[in-house]
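For subunit A:
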Amino acid sequence: MDTFEPKITAFVCNWCTYAGADLTGTSRIKYQSNVRVLRLPCTGRIDFMLLAKAFAQGADGVIVSGCHPNDCHYTSGNYHARRRWMVYRGLMDFLGIDVRRVTFSWVSAAEGARWAELVDEVTSRVRELGPYTEYQELALTGVE
Partner candidate 1 sequence: MAKIGVFTCHCGENIGGTVDCAQVAERSRALPGVVHSVDYKYMCSDPGQTLIKDAIRDQGLTGVVVAACSPRMHEPTFRSAVAEAGLNPYLCEMANLREHCSWVHPKGEATTDKAADLVRVMVEKVRHNTPLQPIRVPVTKRALVLGGGIAGIQAALDIANTGHKVVLVERSPSIGGHMSQLSETFPTLDCSQCILTPRMVEAARHPNITLMTYAELEKLEGFIGNFKATIRRKARQLDEKLCTGCGLCTTKCPQKNIKDEFNEGLGTRPAIYVPFPQAVPNKPVIDKANCTFYKTGKCKVCEKLCPTKAIRFDQEDELVTLDIGAIVLATGFKVMRTDQFPEFGYGEYADVLDGLQFERLASASGPTLGAIRRPSDGQEPETVVFVACSGSRDRAKGVPYCSKVCCMYTAKHAMLYKHKVHHGKAYVFYMDIRSGGKDYDEFVRRAIEEDDVKYIRGRVSRIYREDGKLVVKGADTLQGGAPVEIRADLVVLATAVQSQDGAEALAQKLHVSYDPYKFFAEAHPKLKPVETNTAGIFLAGACQAPRDIPETVAQASGAAAKVAALFSRDELTREPVVAVVNRLPAPEYSWCVGCFLCQSACPYQAIGAEEIRGRDGVLQKTVAQVNPGLCQGCGTCVATCRTKAIDIQGFSNEQVFAELMTL
Partner candidate 2 sequence: MRIGYYPGCSLLGSSREFGESVEAVAEALGLELDQVPDWNCCGASSAHVLDHHLALALPARILAQAEAAGLTEILAPCAACYNRLASAREALGGDPALAAEIAGISGAPFNGGVRVLNILEFLTRFQTEIQARVTAPFRHKVACYYGCLLVRPPKVVQFDRPENPASMDRLAQAAGAEPLAWNFKTECCGAAFSVTRTDLVARLSGLIVADAVRSGAEAILVACPMCHSNLDMRRPESNAGMGTDHQIPVLFITQALGLAMGIDPVRLGLQRHMVPAVLAGV
């Protein structure tokens, strides 16, 4: 158990968080390497089924990150994402998915340090929560 390394999948928007993560790199700020970033044009593109798929694939934690409200490159994509998240969070909870394993945040293209902070915080939190085996079991319930 003490060698458990969580698998973190991150869905980020191209214009803010991806660029912010680039800045983290340019600034050589170090963070834990468990995260795998998937680039999308905008958080508005994120269909929340992607999160479910991520867990189905064995992710222990998921990060969704985009531009700050008001700053979306496409004007309103992040608002749509935020609203979807509000609804999806309730649904996840209802289904029994551990909501603590998903982090929804805003990281701008100038916030290199914040990205590193976010990844470290989420990785540590998920490491403490342990491997997410319950999701695999979830998929089976209801099929008696």
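The candidate set was assembled so that all candidates are chains of the complex that A comes from, given by their letters.
Keep this in mind: a residue touches a chain if its C-beta (ideal position, glycine included) is under 8 Å from a C-beta of that chain, and two chains touch if they have at least 3 such contacts; residues count from 1.
None of the values given here were measured: they were computed from a predicted structure.
**Student:** Among 1 or 2, which chain makes contact with subunit A in the assembled complex?
**Tutor:** Of all the numbered candidates, the touching one is 1.
**Student:** Would you tell me which residues of subunit A are touching candidate 1 in their complex?
**Tutor:** 5, 7, 9, 14, 18-19, 21-26, 28-31, 33, 36-42, 44-48, 50, 53-54, 57-59, 73-77, 80-81, 84, 116
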